[in-house]
Every structure is written in structure tokens, then in C-alpha cells.
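One protein chain omitted, others in place.
On to chain A.
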């Protein structure tokens, strides 16, 4: 994975696959740390599964035999002095927290988070994604439900909507001077 937004897309996709209806993605930065938290109300995991998810040769998929998503983000987090924490309760949901040393030379750049967030919001049917960014005192948040409410009967999956959301998130982050790198 070249940048953090790729990891984010990947981890959120795990929640989508766990049949989550609500996913909260929050990115919080302070002077030293950059923390990515993905919280979902999907089907969750039992103790045994939870112990295996960091193993690259464990996956719940049947289409292939490796599962690199979590091992890769863990590797990148640990390379920067950070770590990955996963909490899960069967039938309740899962929370993954990845902490990166913000100024560490090995930390991958954030990448295009605006388009990533826009695509995640419009590309996953039936999932409400709450996207939150907090950088010092500045905050920005948007959710799929809010957007759907405004759109009414217009389909959220139309390319025009995704492009709009991408520009909107981009402009808001710029206006608030939220920078990750």
C-alpha cells in the first residue's frame, strides 16, 4: 500500500463485508500521532478469529487463501512506532484503531483522502459512513445519511454526486487548513 488512504479503503471494506450498516471512520492528528479509527456495527468476531486476523495466511474469504489487509496496516503502523488495536464482539461490531507516528520518516503519506472518502460514501450501497477528521482544534464531519437526505430520490451512486462530494471534502479540508503530511 502506497498511502494511508489505501489502507483506510481496505479496512472500511472489511466492515462492509462484515455486513455493517453504520461505519464511523475518524482520523485524528495531534503533534506526534496520526490515528485512524474504523468502528462498525457488523457481525463482529469471536475470540478465536480475533487472534487469527493478524496472520497474513488467515482470511474469511473463499476466493483466495491469504488476507493481507490487517498485516499490512500493522506493519506500516509499527514501522512508525505506532500500533494496531482491534476490539470485537460477536454480533455487536468491530473497532480497529491504527496509530502512526505522524512525523516518522517511514509513515506513508495520507494520499487522496477526499476522493477515497467520497468513493466509500457513494460506492457501498446500504452502508452509512460517518467520516470525521480532527486536526488540533479543527474538525470536519460528513455522513452518507446526511447526503442521502439532501439528495432525496436522486441516486447517490451517480458519478456526478461522487465528484461533487470529493470536491466538497477537498475544499472543506483546505479551508480548515487540515493537513496530514
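Worth a mention:
Definition applied: a contact is a pair of C-beta atoms (placed from the backbone, for glycine too) under 8 Å apart; a residue touches a chain by one contact, two chains touch by 3 or more; residues count from 1.
Keep this in mind: contacts and distances are computed from a predicted model.
Of the names listed as "Peptidase", "Simple sugar transport system permease protein", "(2Fe-2S) ferredoxin domain-containing protein" or "Subunit I/II of b(O/a)3-type cytochrome C oxidase", the one that matches the UniProt record for the absent chain is "(2Fe-2S) ferredoxin domain-containing protein". Contact with the chain that does not appear here is found for just one residue of A:28, A:50, A:86 or A:168, A:168. The missing chain lies against chain A, touching residues 1, 5-6, 9-10, 13, 16-17, 61-65, 67-69, 72, 112, 115-116, 119-120, 122-125, 146-147, 150-155, 157-165, 167-168, 171-172, 175.
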